[in-house]
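Only one protein chain is missing from this complex, and each of the others stays in its spot.
Up next is chain A:
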Amino acid sequence: MTQTQLAGLLPELEVIRADFPILERTVAGGLPLVYLDSANTSQKPQVVIDTMVDHLERHNANIARAMHTLGAESTEAYEGARDKVAAFLNAPSRNEVVFTKNATEALNLLARTIELGPGDNVVITEMEHHSNIVSWQLACERSGAELRWFGLTDDGQLDLSAADRLVDERTKVVAFTWVSNMLGTINPVTDLVARAKAVGAYSVIDASQAAPQLPVDVAATGCDFLVFTGHKVVGPTGIGVLWGREDLLNELPPFHGGGEMIETVTMARSTYAAAPHRFEAGTPPIAEAIGLGAAVDYLGHIGMDAIHRHEQTITAYALEGLATVPGVTVLGPLDAAQRGGAISFELDGVHPHDVAQVLDSRGIAVRAGHHCAKPAHARFGVQSSTRMSSYLYTTPAEIDALVEGLEYTRSYFKLG
């Protein structure tokens, strides 16, 4: 296959693709897989798979409580993964990295432990993933606090015109996504963090879509808390991260009670360990954490700046290609420099389910539906959309296949 050469693509893209064994498989009766659903979950490189298998084959033991060789090896690997994640985030301290099940659990942990009361308010945005909506809705229902929303402009940016009214002295939390999983919008995180800080509110960044494709530097953002999920950064499922400023983490009450999170337990009462173990009750997903460590190492080795450039290049190429298909309307910013690599669109006359089905028959995997962002869809008056999302292994030829697939979809549904 001849590859379109575009400035900004990762050099040695073919070598990177060879790291991902799944990209070799065929689907739909022998067609090559064109995987354009990485915002949903990314594929895994061999090194992540091997690291997890090696752990299970040779080093498996529980951590922190086994006084034997395997226990020591396992603990070292698990805590080593924490160091790797701390480096990936440029965290000032490894104690600030809490392993969770996923981003959703990390957000729920915060929504459960940050104290709210009647008269307080929490400000989120209309472009949040349901995990950063429902967790705060529940917290507000429990506490009597008010939930407020940043609206969106017609071109898919946050509408900050009412910011001074929304974020006030009773605001306890400002929680927002760095990169939208539906619109692709990249939000002005330092501005939002500064607004939270100015009123003494906690800032919470959902970096689930940012961590895969942008350099994330928690210190540079100035935020209080940041979450992401392992499976979107070429790591396994079942592992996510809550990063928080160490002093703040140690002020929060515990989330789950159990083993590993205590200092001492008596029948009268218990005292709790400091972060991160305070929030890691019970046996954690050990192999998954170690796999995540290998994943962020892998991304770091390629370089997040280079990955970001690749994503922008592919995104620009995809936006150009989509613009050639009659009836396609892209939701969200049209300038690739201002957005991430997830592009949601409508194809006039064909429902997203049907688009995805026809594409699947050609080996092309995209997502159809509301992408867990119903309020953002409602904002733009659409019930659902089709979403293509690229990653560091995506080639221009795969975008060509998508564009051809959409042309075919139109002809299949007799749209001329």
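Note that in this section a residue touches a chain if its C-beta (ideal position, glycine included) is under 8 Å from a C-beta of that chain, and two chains touch if they have at least 3 such contacts; residues count from 1.
Criterion: contacts and distances are computed from a predicted model.
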Record-based protein name (UniProt) of the chain missing from this complex, from "SUF system NifU family Fe-S cluster assembly protein", "Roadblock/LC7 domain protein", "Xanthine dehydrogenase YagS FAD-binding subunit" or "Probable DNA metabolism protein": "SUF system NifU family Fe-S cluster assembly protein"
Omitted-chain contact residue, chosen from A:D54, A:D159 or A:D354: A:D354
Residue of A:R148, A:K232, A:R278 or A:H370 touching the missing chain in the full complex: A:H370
Chain A, residues in touch with the chain not shown (by the definition above): 350-354, 357-358, 361, 368-370, 374, 377, 383-384, 412-414
